[in-house]
Each structure stands twice: as structure tokens, then as C-alpha cells.
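One protein chain is absent from this view; the other protein chains keep their places.
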Amino acid sequence: MPVLEMKDICKSFFGTYANRDVCLEVREGEIHALLGENGAGKTTLMNILYGMYQKDAGSITIDGHEIVFKSPKDAIARHIGMVHQHFTLVPTLTVQQNITLGLRDSGYPFSRERARCEHIDRLSDSYGLKTHSRTLVKKLSVGEMQRVEILKLLYRKAKILILDEPTAVLTPQESDHLFAMFKQLKAEGCSIIVITHHIQEVLDHCDRVTVLRDGCSISTVETKGIDAKQLSTMMIGRELVPVARERQNHHMDAPVLELVDFGFKRNGGKVGSVNLSLKQSEILGIAGVDGNGQKELLETLMGLRHHEKGKVVCCQQDISNASTAERRLAGIGYISDDRHRDSLVLDMGIAENLLLRPAQSTTTTQGRMVNKQCMLEQATRVVKEFSIKSHGLQEPMRFLSGGNQQKLVLAREFIGSPKVIIAFQPTRGLDIGATEFVHNQLLAMRSAGCATLLVSTNLEEILLLSDRIAVIHEGSIMATIENKAVDITRIGLLMAGVKTEGAAR
Amino acid sequence: MKRRDDEWVSLLVVTGATLLVAFGLIALVGSNLMVAASSFLRGIFGSSYAMSEVLVRATPLMLAALGVSIGFKTGFTNLGAEGQLYMGAIAITATALVFPGLPPIVMIPLVILVGFAAGGAWALIPGFLKARFSISEVIMTIMLNYVAINLVGILVRTSLKDPAYPYPMSPILPESANFMQMLPPTRIHAGLVMALLMVIAVHLLVFRSRLGFEMRAVGLNGRACLCSGIQVNRATILSAIAGGGLAGLAGVSEIAGLHHRLIEGISPGFGYVAIIVALLGKNHPVGIVFASIGIAALQIGSMAMQRTAGVPTSIASIVMGALILFLVIRDSRQSIAILEGV
Amino acid sequence: MEPIVVVTTFFAASIRMAIPLALAGLGESISEKSGLLNIGVEAIMLCGAFFSFMVVFSTGSFFLGILAGMLGGLSMSMLHAFLSIRFKANQTIVGLAQNFLALGLTSFLFLMSFGQTTTLPSTRVLGDLPIPLLSSIPFIGQVLFSQNLFVYLTLGCMVLAHICFYKTDFGVALHAVGEHPIAADTAGLQVHTIRYIAALFNGILGGLGGAYLTIVKLGFFQENITAGKGYIALVAVILGKRTPFGILGAALVIGGAEALQIRLQTAGTGIPSQLFAMFPYLMTIAALLLTIGSANDPAALGIPYDRDKR
Partner (left out) sequence: ASETKASDSMRVALLLSGPANDQGWNAVAFAGLKAAEEKYGLQTAYSEHVGIADGEAAYTDYASQGYDLVIGHGFQFGEPAVRVSSRFPNTKFMAIESNVYSKNAASYVMACEEAAYLMGMLSASMSKSGKIGMVGGFEQPSIVKVVEAYKLGAKSVNPSIEVFEAYISSFTDVALGKEAAIAMADRGADVLSHVANQAGTGVIKAAEERGLLATGDSYDQNAIAPGTVMCSTIYSVPMLVLNAVEKVQNGTYEGGVFYLGMQDGVVDIAPYNSFDGIIPDSVKTLIADTRESILNGSLKIPMIETPTRN
């Protein structure tokens, strides 16, 4: 008997269906994958199960009893737990406070910090989820936050665990570790629902998979006896064309971007330091486990954090102490890893979001006024070129899917034909179709002569796109290697901080 | 179409509810309902003078509310329009008294400029402190209101005092600093024209100009602007200055158009009511025109009601509070659903 | 006059001035911690002041009066919470509108009850309640332990609030709801319920602050008796960074500035009185400048929580 059965679930927002007659059945002790394009309705379905959204129609049965959840509180009481894609942790509370938030254990209403911390430590030991229960969540890396989210479920004794794109922020090793832990939970009788865009993960680790498309459930299949091709066809209705990186030969000698002894402050006060140089038509990939200073490095490079020491030269121009605007004007484009926070004004439309760049670099401004005509023409062009799906140029970005939002960010950064693109996790959270598009665009820019600094925790992506690969660990570059016949184990070791012989520059 | 109908239905419901409150209270004090209602309407529409008074009162409200709205767009919560208005009033007084001989053609632009600058400078203080040191502008602006009001008190007793009289007020300003009376005997003056021009200017600034775009973007997502190379602090500070300047113009307009001298208490809380006007007008210049006229009419009408029907002003205060609450309820998305459900 | 007496009376005066600010400020800080920004503290205090006076006037019972003050404050804070939560209204507009509403309502009801009169309806005031032994400690005894019930009540509330904020699950929940309501919701907290509870405290404490004015300090009610103290309480909240003792400190600074300016004025100087009137505000600005770089507004302050909207 399935532990969970969702039948004919319907949910619409403002008249359009997010879920239409979706069915999902999860058995006890299985890892069940949920697959689908951006906007297919995966998150919506899980939010309904977790009591965040109220379904319009359909029924949910758990252990044979039909249930109605008014809020997550009810779901938690029935031992359901969910880790959202955008973590739901309070940054200004400690790990322990976040994990025990809303619980009433012994001693209520007083917080029994010590007992709770001990309990958390026991849990984290037995599942290999290393944390410090007394640190503030805002000091944690993304990976650590995810561990806290999972501990939150375990602390609450969840029997059905839902994870929305948990691997999007993890390195392959971390992902493997995560799935290993799922297997342990599975053995203890838990059921796990995982949303993911990585088909390989589904095939490697999951027992069954349900595919959603356009709000409808296409089918549920066993992962044994199905291959990646079949799955992606089920998901996007076509076959995926693998991205190919051709060799580029016109590398100029003079570097376009050069970081000399470039220092940046990391969280916790440690100072990282790197030397890097980028040539025209080159993609330099920086691989590394999340939280090794990538974010700080890039934000300092963009002038968003205090410049510590060293020099940044872009096209023979020293921009070490330049403002963000000046750096952008010098020809640097920036794709942040958090598009909602750093890249988009969600309440503005497509057209206006394209204006989000230094005033001097826009072509749609005449004098001090914005040329509306020009602005709309530009937006129309971009929407067409990047095939952005929307309900009009003025539709707030909020209502676009993540994939389409990301396309717009790319489009904007590419408009001014930048000399350098800094791309930080450019495909995080995107479905395979959108990912394919982004990769193609980055390669197109490369062909056009643009130098790209690609920072990603996704090693596959790095290997696929980069001409050279640098590995970052604890704020410094361990080694830089040409991307020909690279030794994956060596990169793995470098990422873990183990230096090996033969590191070439 | 249905949507439009709902708007009207809900507006009717709001009007009805407000009237119910008003009539209930008036009946409680034992005033005659018909007299009260007719005097309210007469106070607003009764004569061309009455109607002009509504516009006279709407003028400073409009200017100050425009100022407040610019701040709100950038996320600068400017509760200091009252103080900025008084700074504008001080500025025009001082300027006109220092250069009494200037011809109007020089004087008028000068006092407008100086008034704008004074209001802007007063708002620059919290604007700068917010942008540079992230000090709460909410408190800062409230505190600066008190400071400005007391500053007026000091000035009209010292350097700007009329030496001919013992009263705490400035001398009458030279004629050249007076705004034109447009339709005598009504008190409508050129300040109204200035306010309407400012509506257009603010509309252009906020919705057409590059700077206005930056201001709105900063208000909606400052972090994204920072990452995009938009000068966030510049936008914040400029919006503070522009907003304060507009409130300063409200002070200029009151002095140059009505009082012709600086005296304490020229603003019966215009700066605070302006916040409500801005919010009711949805921070949109055109919305503000209607909201300021509406609120002015409400105030003028209830004062007339007090004069004729003896209805206490406290009822006007209650009705104003209630009306705003009803409007707020109406505006919330859910309430439309509720009204539909009923 | 002996210096020690000057200092004692000054501190006693500062405390008297600080009590209503501290009580109302504490209430507002609870509300703000939960994410509800209520600019209408003035309204809460005014209703507290009015209803407590009316009940003491007609029943003579301070107990009932204090209760009525709390209920008066509650009526305003719960209205604000209801409109902010149920209707997701703009919290600033609601607060400002309530200030108009309460000013009108209390003046109106006062007029209805007593008419236009030149005889001031007044009551006894709650007397001082020196604490045995403690009150005989030199200086401290005079300043702290020879006061009225409300002073002890305020101190008690501060201690309780401190414990509640930093030692209990409710404090953590309050913080979570104001900082990240989605996180609180997914963790199983009832965001709206907690906000209503916060508004409840805001009303009770603000109502007490108002009641202090009428039934402890003055013994009568008059139109607009709070005269802007609600706005100053908002200042104390920010200055005190929403911590109970911070707010108490801020209230003492503001109250102390007020007490000081009056004392300086009676000492007879040639300075214009408006400069003295400005003094407390200038002090506040100065104090605010000292908080440079430590803005700590709850992230969700003033933003309605809507599950369906991400």
C-alpha cells in the first residue's frame, strides 16, 4: 500500500492551471523523483502536499486516511517535511533555533538550548550532517544551510521527506553524499520525494520517477529499464542536443582581465587571495565546493565588497578601486548566482529590467530621458532572440518562470557586447532545456570574442564549457589546468584541498 | 467590464459606510442631519468661493504629497514633509526680506528656487544619513519636523521678527514676492498652477526619466541596482532632495500665495496629511491630484459643517480616519473578492 | 539646593517622563518584531488614556481603570492588526488614519460625556507606593523605589519582555515571524496568530502608557492629552533597537532631555524657549547618530504575509 497518494490534484493561479488532475503515488521506503521543466508544477504540487497551498480539487491520502492540511503545521503533525528550493531559514537565528522553531518540547515555553543542541548533535552525527548548532544561519554556506534544513526534518521525525531541487546547489560529491543519506533514511522506512533537473541523478539514485509537463502528470515509471533519452523526451517532448564546444584558436596574447595578487575578505574575516588572467575568446572555469570564497571573490571583483589588496586590470585599465558602475563600463558583465536578489527587479517588467545597467551604457536613454519606443523595441528584440515566454513586455518579472528570468538576465548582460562575462552558477535551478540554452549562449559569446569567467559548483558544467579550469579551495586557487583530457579525480582532490604534483599554470 | 463595475460598487459601499458613520455621530450630538449634510455640501460646492477654497487647501497638500511620493518610490520613508514645508517658508521669507528691491520677474523664480533648495536641504540630512550610514529616516524626519517648527518659532522672535510689532511674526513680504491671485476674490493663487506643473514634472521625472527609473528600481530592489552599477546612494539622496524640495515649495506657496509673511502654524499638519494623500493617490502624480482635492474637500466641508451645524470638529477627524480605513480595505485585493462573494 | 537633591529630583522626573514612552515603546517593539509596523501608537495611547480615565471617573476603581485602559489600547491595536493581516492593508496608512480616528473619537466621547464645560472632570491619582526597606536606600531608594505602581510595572514588564524575547520559544517565534515569515510558516508556526498576539501586547502596553498619563500623572483627561508622545515612543523603539532595556534607556534619555530642558529654563537663562523645546529632539538626533551602522529592522517589517505570493 502506498504511504502517500495524491489523486487528481488541481490548482490554478489567477485562472491558469499550475496543476491539472495530477496524480502521485509514493510507496513506503522509496526514493521518488519528480521531474519536469521549469514551471511544470512540481513545486506547486509539493506545496499543496505540505499545506502551503490549498488545492482546488483532488484528494490526498496518507496511510489510507484522507487528509486535509490547512497549513504546514498540520503536515508536520503527520510527519511530512519539506525542504524548499529557496531555503526557509531565518538568517538571524542560530542553527538550533531554526531547527526547533515552532516545536513544543519539554520545558516549553522556555528554550532549553543545551538539551536541544545535544539532540541535534546526536542526529547530525548519525546521518553525517556536520553543523554547529550555535552559529547563526546567515554565516553558513549554502551547503551547510541545506544540511540544517534536512536536520529540521529529521528533528521533527518526518516520515515523508520532500526536497525541492536539493542538488542544484551541491557539488557531485555532495550530491552523492546526500543520496547516500537518503538510502539510510529509506532503510529506516522513510519515503523521499526529490525534485530535480538532473536526469542522471534520477537514474542513479531514485527508485521511481513521476514526470510532469505543463501542469499534468505524464506518467510514473520505474527507473530500472529506462534511459536518459527516454526521460528527457517525456519531460520536454523532444530530444536534447548535446552542447558542443569547438576549439577556438584566436587567443590574443594580452589578457583581457587580470587579477594580480587580488585579495578579498571572506565570511569570518579570513582573507583570500588569487592570481588569474583571462584571454579573449576564452572560458575560464573555476571549480570548487560551494562556500570556498567564490561569492566573495566575485563580489569583490565587481566592486560590491571592499577591495582588500592587489590589482584588477581590465583591457589595460586598472579598475582596482573603481565603482561597480565603472567596472561595468570597462566592459565587465555580471551574472549573479541569485537572480532574485542581485539581478532583477521582480516588480518591473521585461523592458524595464533591461535598463538595469549603468546609465552611460544604455542605448535607450536620450539625454536624461528614457526613450520608451526604443526601450520597447529593444525588449521585443530580446524576447524574440532569447525566446522568453511572457505575457507581454510590461508583465512583472515575478510572473516569469525561473528559466525565463535567467534568459533575461543573460540577454541584458550580453547587450552591451561586454569584453568579459562573469557568470556565477548561471544555470542554477534551470531545467535541462533552459540549461542547454544558457550553455549555447555562453559559447556564442565566446565565439564573439568575449572572455568568460565561469564559476560553478557543477563540475559537469565546468568540464563541458571551459577552456581552462582553475580549482578554488579556501579562498585560493589550487591549480589551473587546460581542459584537455583532465583527470577528474585530480580535480576532486584539488577541490578537497589536496595539492598534487604537476600543477600547470 | 465586470472589474470596473466592482470598482464602482465598492466605492459606493465605502461612501455609504462613511456617511453612515458621519450621520450616526452627528445624530448622537443632536445636530440636525439635513442641516449638517447640506452645510457639508454647501461648504464644498455652495459657491465659487467655497469651491476655490478646496483648491486653495489642495495646493500645499498636492505639493507636499508629490514630495512624499517621490521618497516612497525610492524606499525613502519621508515623514518629514511638515518640517520641509516650514523650511521652504523660512527660505522665501528670508530671501524676500534680504532682497526687497528685486522685481517680480527675478524675485519669484528666486524664492521658488531657494524654497526648493531649503526643503531639499532639510530632507538631504536624513537622506544622506540613510544612504551613507543607514540611519532610520523615519525617526530622523519626524525629529527634524519638531526642529524646523521650533526654528520658525525662534526666527519669528529674533532675526525675522517684524520690529514694528511685538508679535512673533515676520514683516509683510515685499509685493514682488507675492504669487498672483488668479481669480479674485477667491484665494486661488499661482501656487496651484505651480503644483499642477509639478505634477507633470514629477510624472516626467518618475516615469520618463532615467533618474526616475533608477529611483523606482532602487525602491523595489536596491541590491539589484547596486549589482547593476546603478548609483543607489545617489538615487536615494536625489529623491530625498527632490521630495523635500517639493514640500519646501508647499511652504513657499503658502507664504507667497496666502499669508505673505512668516508666522507660526501656517501648516495645520499639511505635511502629515500629505502622507495620507500620497498613499491614497497610490504614489502616482495623477492619483495625488485627486486625493489631495478629495481630502481638501473633506476638510473644508467638515469645517463648514462645524460652522453651520455646530458639528464638532472631532467628528471630521473620525470621519477622515474612518474614510481612509474604508478606502484601504477596499483597495486590498482580498476585499474585492469579499465584496464579490457577498 | 543641595546637589544630591537636584540629581534625585531630576532622575525622578526623567522616570516620570519616560514611563509612558517606555510602556508604549515596548508594546510597539513587540509588534514590530513580529513584522507589524504600527505608526498608530498615538491612537493606542490616547484610547488607553481616555478609557482608563472614564472608568476611574465613574467607578472610582483603579483596577477597573487600568483594565479599561488596556482594552482601549487593544481596540486600536487589534483594529490595526485585523486590517493589516486580514486585508493586507498598507500598515502605515492604517496607523496614520487611526491617529486621526482616535483623536476624534476620544474628543468626541469626552464632549458627549461632559459637554463644553469649564469645570474639569477629574479623579484621584494613583498614589506613590514606596517599597518598604528598598525605598530607604539613599538616592536609589528615592529615585526608583518611592514611585507609583506603574514604575514598578514598567520595570517588571521590561524584565518579563527581556526573558520572553531572549529565553523563550515565543521570543524566537516572534523574531522568526518578523524576520522571515515564510520560514516561520513552513516550520509550523501560525504567522497570523503570532502577529495578532503581538498586536495584543502592543495594545495592552500602549494602553497602559496612556492610562499612566490620565490616572497616575494627571488625574484628568483632555483632548489630545498624549500631545505627540506616541510618535516619540516610536523613536524610543528605534533608538532602543527593539530591545526592552534599550527602549527603557532610550525613553529615559528622551524623558531626561525633557526634564533637563525644563530645569534649565527655570534656572533663568537668556536663551529663547524654542531652543529648549528643540532640545529633546536634538538629543534624540544625537543619540540616533550614535547608532550609525547598526540598522536592525526586521526584514519583513510592514510587509503583509501572503503564502501564495513569493
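Letters A, B and C name the chains as they come in the text, with residue numbers starting at 1 for each one.
The rule is short, and it goes like this: a contact is a pair of C-beta atoms (placed from the backbone, for glycine too) under 8 Å apart; a residue touches a chain by one contact, two chains touch by 3 or more.
Predicted, not measured: the structure shown is a model, and the values here were computed from it.
Note on the chain not shown: across the whole complex it touches B, C. Residue-wise, the contact with the chain that is not shown comes from C:Leu213, picked out of C:Leu213, C:Leu234 or C:Val253.
Although one chain is not drawn, the whole complex shows that of B:Val111, B:Met303 or B:Val319 it is B:Met303 that touches it.
Among B:Gly75, B:Gly88 or B:Pro312, only B:Pro312 touches the chain left out of the display. When the missing chain is restored to the complex, the residue among B:Lys130, B:Arg187 or B:Arg216 that touches it is B:Arg187. Only one of B:Met180, B:Leu204 or B:Ile263 touches the absent chain when the whole complex is considered: B:Ile263. Where chain B meets the omitted chain, the residues involved are 43, 47, 49-50, 53, 56-57, 150, 153, 157, 165-168, 185, 187, 254, 258-259, 263-268, 270, 300, 303-304, 306-308, 310, 312-313. Listed by residue number, the positions of chain C touching the unshown chain are 1, 5-6, 9, 13, 16-17, 107, 110-111, 114, 116-120, 122, 125, 213, 217-220, 222-225, 227-229, 258-259, 262-263, 265-270, 272-274, 276-277.
The criterion applied here is as follows: only the chains that are shown with their structure count from here on.
Note on connectivity: the fewest chain-to-chain touch steps from chain A to chain C number 1.
Chains B-C form the pair joined by the most contacting C-beta pairs.
As a whole-number value, the distance joining the C-alpha centres of chain A and chain C reads 46 Å. Per-chain Cα centroids separate chain A from chain B by 47 Å.
In this assembly, the C-alpha centroid of chain B lies 28 Å from the C-alpha centroid of chain C.
Shared contact sites, meaning residues of chain A that touch two or more other chains, are absent. Across the interface of their complex, chain A is touched by residues 204, 208-211, 213-214, 216-217, 220-221, 223-231 of chain B. Only residues 167-173, 175-176, 179-180, 182-190, 307-308, 310 of chain C touch chain A when the two sit together in their complex.
For chain B in complex with chain C, the residues that touch the partner chain are 25, 28-29, 77, 129, 133-136, 138-140, 142-144, 146-147, 150-151, 153-154, 157-158, 272, 275-276, 279-280, 312-322, 324-325, 328-329, 331-335.
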